[in-house]
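Okay, handing you the structure first.
The complex appears here without one of its protein chains, the remainder shown in place.
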Amino acid sequence: MAKIILNNQEVETREGIPVLQAALEAGLNVPHYCYHPGLSVVASCRLCLMEMKMPHPKTGELGWAPKLMPSCQTPVRDGMEVRFDSDKVHENQERCMEFFLLNHPLDCPVCDQAGECHLQDYSYHFGKSESRMVDQKHVTPKKDVGPRTLLYSDRCVMCSRCVRFCDEVAGTGELCITNRGSKAEIDAFPGKPLANPMQGNVVDICPVGCLLDKDFLFQQRVWFLKSADSICTGCSTGCSIRIDQNEDHVHRLKPRFNPRVNQWWMCDEGRFGFKYIHDKNRLTRLKLRRGESFESLRWESLAETVRYRFEDVAKKQSDKKIAVVLSPFMACEEAWLLVKTIREVAPEATLVLGPVPTVEQDERFPVGATNGDTKFIIRKEKCPNRNGIELIIKHFGGNTETFDAFVEQAGAGEFAAAWISGGYPTEWVSKDFAKAAGKIPFKVVHDLFGSALTDEATLVIPACSFAERDGTFVNATGVVQPFARAIKPPQGCKRDGQFFYELAELEGLYQSPTVLGMMAAEIDEFKEVYVPPQLPEHQH
Amino acid sequence: MSEYEKVLLKNVGKPNSRQLATYVEGGGYSGAKRALEHTPDDVIDVVKRANLRGRGGAGFPAGVKWTFLPKDREVTYLCVNADESEPPTFSNRVLMEEDPHQLLEGILIAGYATQATVAYLYMRAEFTEQYHIMQKAIDEAYEAGYFGKNILNSGYSLECYIHRGAGAYVCGEETGLIESLEGKRGWPRIKPPFPAIQGAFGKPTVVNNVETLANLPHIVNRGADWFLGIGPEGSSGPKLFCISGAVKKPGCYEGAMDFSVRELIESDRFGGGMRDGLKVKAVMPGGISMGILTADELDMKMDFSDPAKYGLLGLGTASAIVIDDRTDIRQVLRNVARFFAHESCGQCTQCREGTSWMYKMTNRVERGLGRMQDIELLGEIPAKMGMMPGLSICGLSDGAAFAISTIVEKFRSELEDYVRNENDDAVRIALEIAN
Partner (left out) sequence: MAWKAIDRVNAPAEESPSLSEPLKEKIRGFFDRYPTKRAVLIPALHMIQDDHGYVGWKAMEEVAELLEITPSDVFDTVSFYSHFWTHPKGEKVVMACRSISCDLLGADRVLDECKKVLGIGDHETTPDGKYSLMTEECLAACDHGPCLMINEKMHKCVDPANVRKILEDDANDKLDIPRSNLYDGANRTSA
């Protein structure tokens, strides 16, 4: 803890953090470009300068030092006094903004960043509206720096954040600075483009419209976007993300600051892995088998149908087993409601954790990092909630089975009925599994896409994607994190949480916090949910 | 101006002055031998007492700088700054070309005093002949046991390597030099940490100029009092001065820091007066970065303290360009502005954008397309750049600021005469036609 005087007011902060960080945390709008808390300090944009009281070199008397100081480079010391509200500070900010715009093409009308650009914002807050330069501007080229990313050199403010990200966080170092002085540019070596698995972050941290995402290019004016705070489902790291959507169409995912999980970053796999949400082939019809074909079922009849049929099987075929296959893509709440329901009507039901898609190994960053210096991990488990589902299964106890054992037993005809939840973004039903499932006479299949399973199901329930759902996931390190819904489910679908809620015969609308509360009363792990702190308003 | 016996340049003009044998014959390497017989702290002490101020431009006392090195260090690097790129400076060239062993002896003494393990002689790429001369001298010195392991049986070891630059003025700045030595672009580093604590390869490092080090053999041999006895207080010791431009005898000269710019131009010991009957219009007496003097300011003393009284940044490299009365001040202004725009490393906003904008303006002003507002801006922009007001990482932009602002201030009326009738629209139209 340290107390400093900031613009004449006493502020509590932490010893040793940059004064800029302390000022931003105190709510001040201090303009800055090169500083990023996740990167090394270079203090080169000279925009964040402040005044600081120092002892006079001769008399020792404390007074405002004649020099401005970079607040990003100056650590907080207990008792120090600084200010950002003086004419001298404002004058520097105004001058810098004029400089940044000297050679800028002023092409905001066609720039993707417009609306979330710190050149626009700062010019508005700290700059002047007129350039005093009549001379020709430097013209610098656009560059195709990577398969996913474009660089508009002429909009660059040379903060070098992107270069430092590639060097220090990704550890791949694809980006560099070329030339010097006002001819300096960001560049990549030809044939060695920006393509590391975390490269999308450079677009996020570029404070201006210089680095842009080809995927998002010219898709949306950002001011039309509405966002929801979610969790990435790409792997078990569980990065905090923001889903940006307009009219129920997801346009992009952005990482959200989360000091316990992903810091400021996310990987490309997660960032761009959401396209399946809007796949035309998604299941959108609740349907019940009648002989060889299906007929639509009304959502209102779902609860009754499910409860009745499982109860019926449990009673009439007590020599056979009933399975509930839970997906590691389900929210904890959804799984809890489902198990609760089925176990009510079929207390002996066997709980099974569905397949956990896994690749060879975790990817650590910076590339080559070992435990101590790891800044980010893309985990080998390509689903968000194995840990959460395992908690639920453990809690309910009773009959449980691994997926492999379940498949084997189902193949041997031991199961009379099964609820199978999928929700995997890619094909997940193996031939063996499909074959074994063929031996289960009564199957409820709850999934995003059609498969051999749905073809043979008794009841097909269209599932919702993570962007349409809310609840909590438990990540690889055991952090319990809530995620919110961003868009409405497609026509014909119903939010999973809602129908699970109805299945459990609970009154009213599904609210994940309410269900979480009920779970927490029974399961200690859910008593503490982690919601990362908001970044200070003016931090970027 | 006192009588003066040459010290640093005493071997210049001697036959075979570059050869080790010649140097040793004249008493060379006796300073180093003497130093090796004392403790490193003794050597630091005598240099500190002599108040040897750095000759590279900033004038920081060398002995004091060495004491900033942490006590418990294991590795220390010595970087010898031979990047000499400040127009119009060439004294290091003369020292290396004419008397390479004097510098090497200085390197050995500084290395010993700081307990350096390796000395890197950072030479600008354009020093070609000088590079070959220095490399030859280093080879000779190694052979004679002045470098390498266990030098002269003292138990002290020092390697000495030349590291050639590749064309960038900013690599003369000590941390730019260190970055360049490490194989990177010469972007000066933010301080702290200072090189003495964390310099080359993250280790404690001392950076000294060639001329600073060339003084060391003499200080060690003759003592601090001898050194203090030369020149005025605070500016003691032998010093090299360069003079070029419209004088009869352009060149590099040695003296005490006890004479004026006028004497530097007029004296037969130095510039020998103006050539072809020209008159002085202006002088940039310390390298262009320090700023300009008018013909009325030639009484400025070439020492460490007087330049500030004339609105200059400092003594700099004590290298004067004498500008004659036929010269259009716009040419000087444009030339100087171009230099800094070309050499700005580009990390600090004010320097990167300010220098290039000023160059564009001065270029236009020279072409007769200036505006009154340009003159205003050329006064305003420099006032708001540089390391001194805290606005940049290195001193290059202070140099740009002083060079340009003193020209604009001191020659304002001449500049205004050229642009008085211009207005913005006329400029825009003229530019469109011209470009």
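For reference, chains read A and B in written order, and residue numbers begin at 1 within each chain.
The definition used in the following text is that a contact is a pair of C-beta atoms (placed from the backbone, for glycine too) under 8 Å apart; a residue touches a chain by one contact, two chains touch by 3 or more.
The structure presented is a predicted model; accordingly, all values stated were derived computationally and were not measured.
Taking every chain of the complex into account, the omitted one touches A, B. Only one residue in the set B:112, B:339, B:359 or B:402 touches the chain that does not appear here, and it is B:339. Considering the full assembly, B:242 is the residue among B:108, B:151, B:213 or B:242 that touches the omitted chain. Check B:129, B:225, B:376 or B:416 against the missing chain and you find that the one touching it is B:129.
Residue in contact with the omitted chain (choice from A:5, A:65, A:108 or A:176): A:176.
Residue positions on chain A in contact with the hidden chain: 141-147, 150, 172-180, 187-194, in rising order.
Chain B residues in contact with the hidden partner, per the touch definition given at the top, are 84-90, 92-93, 118, 124-129, 131-133, 135-136, 139, 159, 161-169, 180-186, 201, 203, 242-246, 250-252, 284, 288, 319, 321, 323-324, 327, 331-332, 335-336, 338-339, 342-343, 345.
FYI, only the chains that are shown with their structure count from here on.
Chain centres here are Cα averages; for chain A and chain B they lie 54 Å apart.
Of all residues in chain B, only 168, 170, 185, 190, 341-350, 352-357, 360-361, 364, 371, 373, 377, 384, 388-393, 424, 427-428, 431, 435 touch chain A in the complex they form. The residues of chain A lying in touch with chain B in their complex are 41-47, 49, 66-70, 73, 91-92, 95-96, 99-100, 102-103, 132-136, 138, 157-158, 160, 177, 179-184.
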